[in-house]
Structure formats: structure tokens, C-alpha cells
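Omission of a single protein chain aside, the complex is shown with its protein chains in their original locations.
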Amino acid sequence: MRAAVVYKDGELLQKVLKVLEELGVEVEVFEEPKNELEDFDFIVSIGGDGTILSLLQKLRKCPPIFGINTGRIGLLTHSEPTNFPEELKFSVERFEVETFTRLSCIYGGEEILALNEIAVMSSSPAKLTTISVSVDGIELDRLRCDGMIVATQIGSTGYAFSAGGPVVDPYLDSFIVIPIAPFRFGWKPWILRSDRILEIQAENALLIADGQIEKNISGKVTIRKSNHPAVFFRKRGRFSELARKVKRIE
Amino acid sequence: MRAAVVYKDGELLQKVLKVLEELGVEVEVFEEPKNELEDFDFIVSIGGDGTILSLLQKLRKCPPIFGINTGRIGLLTHSEPTNFPEELKFSVERFEVETFTRLSCIYGGEEILALNEIAVMSSSPAKLTTISVSVDGIELDRLRCDGMIVATQIGSTGYAFSAGGPVVDPYLDSFIVIPIAPFRFGWKPWILRSDRILEIQAENALLIADGQIEKNISGKVTIRKSNHPAVFFRKRGRFSELARKVKRIE
Amino acid sequence: MRAAVVYKDGELLQKVLKVLEELGVEVEVFEEPKNELEDFDFIVSIGGDGTILSLLQKLRKCPPIFGINTGRIGLLTHSEPTNFPEELKFSVERFEVETFTRLSCIYGGEEILALNEIAVMSSSPAKLTTISVSVDGIELDRLRCDGMIVATQIGSTGYAFSAGGPVVDPYLDSFIVIPIAPFRFGWKPWILRSDRILEIQAENALLIADGQIEKNISGKVTIRKSNHPAVFFRKRGRFSELARKVKRIE
Partner (left out) sequence: MRAAVVYKDGELLQKVLKVLEELGVEVEVFEEPKNELEDFDFIVSIGGDGTILSLLQKLRKCPPIFGINTGRIGLLTHSEPTNFPEELKFSVERFEVETFTRLSCIYGGEEILALNEIAVMSSSPAKLTTISVSVDGIELDRLRCDGMIVATQIGSTGYAFSAGGPVVDPYLDSFIVIPIAPFRFGWKPWILRSDRILEIQAENALLIADGQIEKNISGKVTIRKSNHPAVFFRKRGRFSELARKVKRIE
């Protein structure tokens, strides 16, 4: 088996390589995520959730990812620097994986993928922009706001969390639609089935995928469930970890 | 075919009977919901969403329901007094139905069903009570509050709406867990898969199902997906109607 | 000087009496708050914020209160059991006081006082009631909800906090108007000048003052700033304590 190790934080690198060597895995090391990561049997990420998100942006076809958390909360990672050897061995030996829906966002004929969320933002901070959201051709809402988020359930602890959204079961495949700072007396987040096709319309806006600014847009953006899910090694106790960690989000 | 007509508002009764007669349906009229409604081929409800909720409380096995709205918003009903004849004919002739998960709530060996929500409330208004919620044996939260709601996606426009919850796609089978007036600096609603088993623990509390006080409780209440869903005639444009009506909720 | 000591928690009583004796204060001990507390030069409360609130309900004319916290957060109290002797001596020797607006609530010709809040609640849990709020004769809002709260700035960390209200500067004399679980797409809390006169209208409702159910009401309740403020010994660092403790409210 061939594994890629992507690290943001280099301190653990040698220890990780040693564990993988013991597992008989052939390893290549990457300082930065690259498309060729697609060709490995699995990926070990040393960093935080942000490292995994940026890594996923390089991958359409996604080998299983194992994350060692050197960041803050670590909802996408599988282990802490203190306990990663057992967890990594367990994961690689069992090789049980789980997949999570990614968003496929089409604008100008190009596809952008996101695990957490796609945000369409006013291109000028603190300037309201009018954004319309449609679901399967039905206008759900149209409001003046700083931006609009379409998130997956995994992204419910990302930007949608800040915008005031609920926490969604990691195993409930779904979309969250929520505005950022809407200038209106009443509004509500929406939780939708993941087979819905969403369209967001805005002028002079920024398209942001998992926190990375992708491009300036004007007009219509289509968002739907991607055929290229994110793949992770199965994480034991993912739900109970979430229940515990969500209160510590800051 | 045999139909039961349950009416809260009697004004339309004769018109409804006439339409059903034209459809060749044998009819029995009920001023109040009764268990024997289970034995009919379908039910016509003349009233508001509350009429349908109270009707469902009498039914385990649920014949398809058709609602004529004489109440406020009418998210569970199929037609207004002005357009019911066409809609009713269409529904009965096609006989396409859709089912929605109900909550099965077990306390003291007894089962209570609810379409919208189960609420566990402090038995004394404005007195905080401590409520704990567990999901598949994992404690999700424990807080002092006026009460705790477990709702279905259909109930997202019920009491959970008032408590600050999101609007959930009527076709996304799911549970909403949300406290009422929690006395804590931070809290979030949760959206869960409907195959989760929930336990709510509280002392000296009231158990309320779809707005009806059921009993005084102390200890543990178990809530899960019932084997007895609510059955409705298919409602064309249910989602677009929801998108439109949700802003008018008051 | 004559002091009354009211205790909910008796463990500290002897220590408190000893400190007061050393200060040359004549003391009378009360297991329960009584109206005659009005006639003392100051009051020492051993208990939590709730003890002080129930004590205040017996007082129109209010001698300065010193609180020793044996409860949870202790936003109204002046000291903890560990440090009360210095704080109590300091307070009694300096005798600097500060006053906080109480709400005067008139219903049926009778006056009820509250330091934190007056709540008008649906008399049946989980049953919506329609409540209207007017300010100086202008209808601010009318909505279906579980209840309506009028709080002082001190009460911003009480029931209004649970209902979703902001934290208000303890030295900004003001009223908070906020509904509990409003069944409406849009709503907002209001922060008002404390010289406004409020009227709340509801049918078959409960009137609750600082967490105590006072009476069943139907019709109009008038709420305004009372001529009988609550009086406390000056609390050094009240604002910084609030900034620190508010995050720990639960």
C-alpha cells in the first residue's frame, strides 16, 4: 500500500513515518496538497481541520483520509498527537471507511467542490447585497445580507455554525441554507434533503468554498450533491465526540 | 369506499358530503375524532392543522387524510374552502398518499404518538427545570430550561419553530432537539437522523404531545420513530407551499 | 445600627453573626423574609440570588442589602462564603449604597414589585396565548407565544436571558421587552427607557414576578418604574464581575 503524508505541522512527521513503516506502508511526503494525492491508497494529514479541507480541495477522487489533529477542535481528524499510533494502526489494518457528501458548485461551466460549505458573499465588507436562493426551481428566499451559506451536515460546525445554524447529525445527509447577517425582521435557517438542487443568484459577489475565495461571480451559481464524496477512515464515536466538542467551539 | 368526515368547522360540511357523494363514497360524519376512524378508507378533516393533529392522536393505523383548511396557515391541509372540490376529487381518484414519521414516546410502559413534537415541560410555569437529553445512550446536553422539544421535520413549523429552530424539508426524515428558554450562555438546536433513539430525563415535568398535555412524569422518557406513520393524500407542491407560507407564520 | 440576617443556608450563620457583633451591630435573625425587614438599617442575605429576590418581594421600602452567595452564579450577592468578612466590614463601615429600578406592576388595583422581571405567561403549558404589549399607548407588538417578559437591566441575566435577550449594563436604567417562544417568523427584543409605561394584555394568563406566580389574570397589566427601588451596598467591580460571570451562566 502507498500512503501520502501531508503535513502542516512538521513536528510529528518522523513519528508518523515510523508508524507507517511498521505497518509496511510505502510513503510519500507532501508539504502541500497536490492533485497527485488522488493516486495514493490513503492519506495521512498532520494539521487541523483546515488542513484536511484544503487537502480535499485538490481531490476529486478521494482516497481515505486519516487526520492527526494539531489544530483546535479537530472534528474532522481521528486522533490527537498523543494517541495517533494506536488509532492509525487500527484504521489502516481494518481499512473501514466512511464517506460524506461534498457540495458540487457550478459557476461559469467550472466545478468547485466543498466539504463544509459554499458561501456567496458581498464582495465589499459591510455592504449589503441581495441574494436569492432557489431549491428545485422554487424561490426559497431573497434577502439583503452579507452573504448566503449552503453547508453540508459536516459543515454545520463550520461557517453555518457562526451564522446561527443548528448542529446536524454527521450521519444525516442534508444541506443547510442560512444567510449571514440578513437585514430583515424575520428569517430562518433551512435544512434540506441532499438531493435538492440549489441555485444562488447574486451580483458582484465572491464565491467561497470551505473558507477559500474562489472567484468573483455575478449571476447564478448551482449547488448540488457531488458525485465525489470525501472519504475518511471510519471514526469510532464520531457522534459522541461531536456532542462533547460542540460546546467547546470557539 | 368508506370515508369519515371529521369537522371542527361545520359550515362546509354539506358541500363536502355532496362532493364525496358524487365520488360514490360512503360517508360517516364525526364531530369528534374517535378510534374507529382507523377503519375507514380515508378521512376528510374540516378544520385547521390542530384538527388534524388531534385526529391523529386517536389513530395508530392511519387511513389517508385529506384536510380542508378553515384555520390559520394550513401546512397539513390540502386545500382551502374555495378550492377543495377539485383537490378532493383529484386526491380520491388518484389515491396517491405520502407518509410522515410520527414520534413514539414511551413512558411508564405506555406509548404516546405525535406528528409534530413531544415536549417535556417544567410543570410550573417560569420555574426552571433540569432536563437531560441522550441520543443512542450518549448525553447530548443537560440544561436548566422551561422545557425540551423533540420534533419531526413536520413539527419544525410547530413548537420547535417558536423555540428558535430551523425549518426542515418535509421530505427529510429527521428529529429536531431544541430546548425552550434555556438558561445558559450557549446552546444550539440539533438535527438528528430519525433512526436515533432519544431519552429525555426530567423530574416533576409535564409530557405534552402535539400541544396536548398527556401526563405528569418523573424520570426517563424514550422517544423514537414510530412504526405507525401519519398518512396523507399526496400534496402537490408541498415544498413550494411551505417556502411561501413559512414567512406568514404567526 | 440594627441589621436583619436572612438565611436560606444556615451553615454560615454563626460566622456572620460574629462579624456583625464585631462591627457593633445589633442583629435579628430571620429564617424567612418578612415585611418587618423594612425597619432595619440593613439586611444581610445568606443564600443565592433567589434568596435576595424573595426577600425583596416583602419590601417596599428597602434597607441596603448585603448578599453572601451560597447559590450558583451570584450576580446580586456581594461576596462568597470565603471572603465575606472583609467585604461585609468594608460595606458596613463605608455604608455606600446603590439603587436599582424595580418594576411596579399594577393589576386589579394591586401593586406587585419585581427587581428582575414581570412575566405574563400562558396559564397552560405549551398552549399559545395571544399577548399584546403597548408602550406609552402605542402597540409595540402582538403575538402568539408562551409568554411575555418585561425585565429591568438587572433582570437581563434572569428570565429575559433565557428568552434570548441581550446582556444589559447594570448601570443603564432600562426595560427589556421580550417574548417567550413566539410563534412568528420574525420578532425582536426591545430595550426601552425606564420612564416608559407599558401595558400587557392577555387572557387567562399567569402573572409571575421574579419567578413567583402571583395570580391569574385576564385583561390589562400596567408596568412602570416603581418609586421603591432595590437598595444594595455598593458592589465594587460589579461590571467586570458581570462580564466574567455571564459566560458561566447555566
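Points to keep in mind about this one:
When the chains are written out, they are named A, B and C in that same order, and each has its own residue count from 1.
The criterion applied here is as follows: a residue touches a chain if its C-beta (ideal position, glycine included) is under 8 Å from a C-beta of that chain, and two chains touch if they have at least 3 such contacts.
What you are looking at is a predicted structure, and each value in this text was computed from that prediction instead of being measured.
Although one chain is not drawn, the whole complex shows that of A:Pro33, A:Gly155 or A:Pro182 it is A:Pro182 that touches it. For the chain left out of this panel, the touching residue among A:Ser162, A:Asn204 or A:Ser218 is A:Ser162. As for the chain not pictured, it touches chain B at residues 184-188. Residues of chain A in touch with the missing chain: 119, 121-128, 143-147, 159, 161-164, 180-185, 206, 208, 211, 213, 246-250. In the full complex, chain C makes contact with the omitted chain through residues 135-136, 138-141, 153, 156, 161, 165-169, 171-172, 174, 176, 178, 186, 188-193, 196, 239-240, 243, 246-247.
What we mean here is this: only the chains that are shown with their structure count from here on.
Closest to the protein's overall CA centre, chain by chain, comes B.
Measuring from the averaged C-alpha position of chain A to that of chain B gives a distance of 34 Å.
Per-chain CA centroids place chain A at a distance of 46 Å from chain C. Between the Cα centres of chain B and chain C there is a gap of 39 Å. With touch defined as above, residues shared between interfaces to two or more other chains in chain C number as follows: 184-185.
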